[in-house]
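Notes follow once the structure below has been shown.
Complex shown without one protein chain; remaining protein chains in place.
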Amino acid sequence: MAVSLGELAVRFGCELRGDPAALVDSVAPLSNAGERAVTFLANPRYRQMLSETRAGVVVIDKKNADACAAPVLITANPYLTYARIATQLHPVPVAVPGIHPTAVVAPTAKVDPSAEVGPLAVVKDGASIGARSIVGALCAIDENVTVAEDVRLASRVALYKGVVIGARTIIHSGAVVGSDGFGFAPDRGTWVRVPQVGTVRVGADVEIGANTTIDRGAIEDTVIEDGVKLDNQIQIGHNVRIGAHTAIAACVGIAGSAVIGKRCQIGGAVGIVGHLSIADDVAITGFTMVSHSIDRPGVYSSGMPHEDARQWRRIVGRFKRLDSYIARLTALEKAVGVSPKAASDEAEQDK
Amino acid sequence: MAVSLGELAVRFGCELRGDPAALVDSVAPLSNAGERAVTFLANPRYRQMLSETRAGVVVIDKKNADACAAPVLITANPYLTYARIATQLHPVPVAVPGIHPTAVVAPTAKVDPSAEVGPLAVVKDGASIGARSIVGALCAIDENVTVAEDVRLASRVALYKGVVIGARTIIHSGAVVGSDGFGFAPDRGTWVRVPQVGTVRVGADVEIGANTTIDRGAIEDTVIEDGVKLDNQIQIGHNVRIGAHTAIAACVGIAGSAVIGKRCQIGGAVGIVGHLSIADDVAITGFTMVSHSIDRPGVYSSGMPHEDARQWRRIVGRFKRLDSYIARLTALEKAVGVSPKAASDEAEQDK
Partner (left out) sequence: MAVSLGELAVRFGCELRGDPAALVDSVAPLSNAGERAVTFLANPRYRQMLSETRAGVVVIDKKNADACAAPVLITANPYLTYARIATQLHPVPVAVPGIHPTAVVAPTAKVDPSAEVGPLAVVKDGASIGARSIVGALCAIDENVTVAEDVRLASRVALYKGVVIGARTIIHSGAVVGSDGFGFAPDRGTWVRVPQVGTVRVGADVEIGANTTIDRGAIEDTVIEDGVKLDNQIQIGHNVRIGAHTAIAACVGIAGSAVIGKRCQIGGAVGIVGHLSIADDVAITGFTMVSHSIDRPGVYSSGMPHEDARQWRRIVGRFKRLDSYIARLTALEKAVGVSPKAASDEAEQDK
């Protein structure tokens, strides 16, 4: 689908420097965009490419626009505007209404006539699929699941009994929503299952990545609020609540009953222990272990940057003997007659 | 299903304070349980709710019972008793005998007449499904798999060739049991596959979480003993053995040929390196890297609690320069004439 630069400028509120009648029909990276391609500059490290780009148009902010050899669409937030233009050029697939003849839809399931149920999908009794929603091939939709309108389930998604999915939510292949939480009561060296009778309620405009798992609540529900974005291979334990518009990168694990605030940003491979709460607007950098509640917005970390292996082993050895170094320090202070307190206080003030 | 408090008291050996004829039919959290709901107090942090609860009955220990505004069932282990009562109120689904007409069951597969094979499940040659077991929708059961009696496979479980699943075991959606172990022999900068000819033997009363993967053995079998509980997204390498009644939280990775003892408790996101052994009754806290064998029961850790990011960077900088601080300490000791040995020994005694 081709669109003119003039139309893009008007629709997305940009200043155009270039021929309004020129057409673009695709997106491309700055480094090799051709004359029918839209590209963008958001990361300053790619700025030196501006002088050589042959792009059809570059979405860019005002202060970099002059350096660009190609036509530009000037906007305060180039990445956001690029996202919107790219969505126009590459629209999301729309449902092809109807139930594939090989799908297995239970008699009491309700599938909106405008919804699409793909080949070999299973939709069990009492489930409902909303208007224009897509259930991909080989999905397993259990009893009494509610899928709202304009939802897209890729192939091979599993929704357990009673799960609720909000409007426009996207779920990728292999994701599992509503599996039993990990609840067992100890009984003389063995474990007795605790029935997991809650479900999972997923809000509107949520995205759930490939092979991500979200457990149903033990008694109350696990809740994913509107606009939450979950990357691949995230694990969310029972009774967790994730606040609206929080974004979580891949491989994060959130243990049971944790409550995460709104608009948080959680980096990859973070682990969050159970039964704690995290305030709104908190950022956690990758590979951090969140071990206790966080009650103030801010950035938090505990990931350890890599090191040459030999040097790392040496440092770790030192680290494991910290006790003895501190004892030596204390002995020295005693010998010299210096007070540790005064020095510590001074360090505190330097921060 | 409604049940009277009197019946619960008798069946589960509790002391009842309340009307034996009163009925309950569901479970609920202490905070909002209604008059037909069973709830419990196990975590002391919720004790202050006791005075206001309107629950049908609270399962509780003796010392907290007096503080409760609602009827109580008194027991030494409230969480365990709650688990049993909840299981009676919310019984596990039972197999609806028969093979769904859309399932693809090979001629030489044996499915017990009391077993249920769900829609679009595949059961290949030589596989056998035991009495009252459930094979969920869209499961892939490969050749010569043996599933014992009363097993429940949720939708979309994959069992590779020859895998053995013990009685009453539960496997959640997306789990893969018996995939090839990661075995490659280096050959001048490339890799040659080592055939993985063992299988996986899973015991009785095991639970395997959603999207958990268990690789088949390279030569001998990977073994999950009876009563092991595995949460979601756990990865178990080839030749691993996990001892009976060990419980492992989500996102744990266990590398090949590790041997884990019985009744261990392993926290979330722990990594266990290969070719080591862990004794019985070991607990590992979340986010720990188990780097060498553990031969005594106890609790082990290496997870680093989070910190304000700016402060964390500062500490890490200090940490990476530990060498130089220790050199300074040693130089000082030389200058002052204090022996490091004596101070270290003193520290050792303080522990």
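Read from first to last, the chains carry the letters A and B; within each, the first residue is number 1.
Following the convention adopted for this analysis, a residue touches a chain if its C-beta (ideal position, glycine included) is under 8 Å from a C-beta of that chain, and two chains touch if they have at least 3 such contacts.
All values derive from a computational prediction rather than experimental measurement.
Asker: Write down which of A:Ala154, A:Val197, A:Val240 or A:Val273 is the residue touching the left-out chain.
Answerer: A:Ala154
Asker: Kindly state which of the options B:Pro20, B:Gly34 or B:Gly298 is in contact with the chain not pictured.
Answerer: Looking across B:Pro20, B:Gly34 or B:Gly298, the contact with the absent chain belongs to B:Gly298.
Asker: Can you tell me which of B:Asp25, B:Asp295 or B:Asp323 touches the chain that was removed from the display?
Answerer: Going through B:Asp25, B:Asp295 or B:Asp323 one by one, B:Asp323 is the residue touching the chain not shown.
Asker: Would you indicate which residue among B:Leu73, B:Ile99, B:Leu138 or B:Ala244 is in contact with the undisplayed chain?
Answerer: Considering all chains, including the one not shown, the answer is B:Leu138.
Asker: Going by the contact rule already stated, which one of B:Thr146, B:Gln233 or B:Thr246 would touch the omitted chain in the full complex?
Answerer: With B:Thr146, B:Gln233 or B:Thr246 as choices, the missing chain is touched by B:Gln233.
Asker: By the contact definition given up top, give the residues of chain B that touch the hidden chain.
Answerer: 104, 120, 122, 124, 138, 140, 142, 156, 158, 160, 174, 176, 179-180, 182-187, 189-195, 197, 211, 213, 215, 219-220, 233, 235, 237, 251, 253, 255, 271, 273, 283-285, 288-292, 294, 298-302, 304-305, 307, 314-315, 318-319, 323-332, 335-336, 351
Asker: For the chain that got dropped from the picture, name the residues of chain A it touches.
Answerer: Listed in rising order, the touching residues are 26-29, 39, 77, 79-80, 82-84, 86-87, 89-90, 92, 100, 102, 118-120, 136-138, 154-156, 170, 172-174, 205, 207, 209-211, 227, 229, 231-233, 245, 247, 249-251, 263, 268-269, 286-287, 303-314, 316, 319-320, 322-323, 325-326, 329, 332-333, 336-338, 340, 342-344, 346-348, 350-351.
Keep in mind that, in the parts below, only the chains that are shown with their structure count from here on.
Asker: Once you find the CA centre of chain A and the CA centre of chain B, what distance in Å lies between them?
Answerer: About 25 Å, centre to centre.
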